[in-house]
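Of the protein chains in this complex, all but one are displayed in their positions.
Coming up: subunit A.
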Amino acid sequence: MNRIKRGYIARKRRTKIRLFTSSFRGAHSRLTRTITQQKIKALVSAHRDRDRKKRDFRGLWISRINAVIRENPKVYYIYSNVIYNIYTRQLLLNRKIVAQIAILKENCIFMIANDIIKTKNPPRRYFGKV
């Protein structure tokens, strides 16, 4: 067999991976073997978190809606009432939009809540043990 030197084939391959990992911290952007491992971990995390992102944001929106809706000192509003009434009153707004409106246009969210919630519970003035 002829003698073949490997030359810079491996180096060419590794520079591309190094470019991907160029902003990582410490040894994860300097040492060749750790660079390949960290690139794999980064891509796997990105793939997994793209699905997680959808779940995380939905939880964030729910928390935000709950927080803003409970702020109303005059009436007893909570997240579950709002969502139940959105469904029974046939509004199509999803949680992302309701959360954004709640943060940025507070008047609007209270108008919506007023319009759809018909509850007879009085506002909670006493927060201790009943």
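The rule is simple: contacts are C-beta pairs under 8 Å (C-beta built on N, C-alpha and C of every residue); 3 or more make two chains touch, one makes a residue touch a chain; residues count from 1.
In this text, contacts and distances are computed from a predicted model.
**Student:** Look at the options "50S ribosomal protein L21, chloroplastic", "Hemoglobin subunit rho-like", "AP-1 complex subunit gamma" or "CCR4-NOT transcription complex subunit 11" and return the one that UniProt uses as the protein name of the missing chain.
**Tutor:** The chain we cannot see is, by its UniProt record, "50S ribosomal protein L21, chloroplastic".
**Student:** Pick from A:A10, A:A67 or A:L91: which residue touches the chain that isn't shown?
**Tutor:** A:L91
**Student:** Of A:R14, A:H28 or A:R58, which sits in contact with the chain we cannot see?
**Tutor:** Counting the whole complex, the residue in contact with the absent chain is A:R58.
**Student:** In terms of residues, what is the contact footprint of the unshown chain on subunit A?
**Tutor:** Interface with the chain not displayed, on the subunit A side: 40, 43-44, 46-47, 50, 53-54, 57-58, 74-75, 89-97, 100-101, 104-105, 107-108, 110-112, 114-116, 122.
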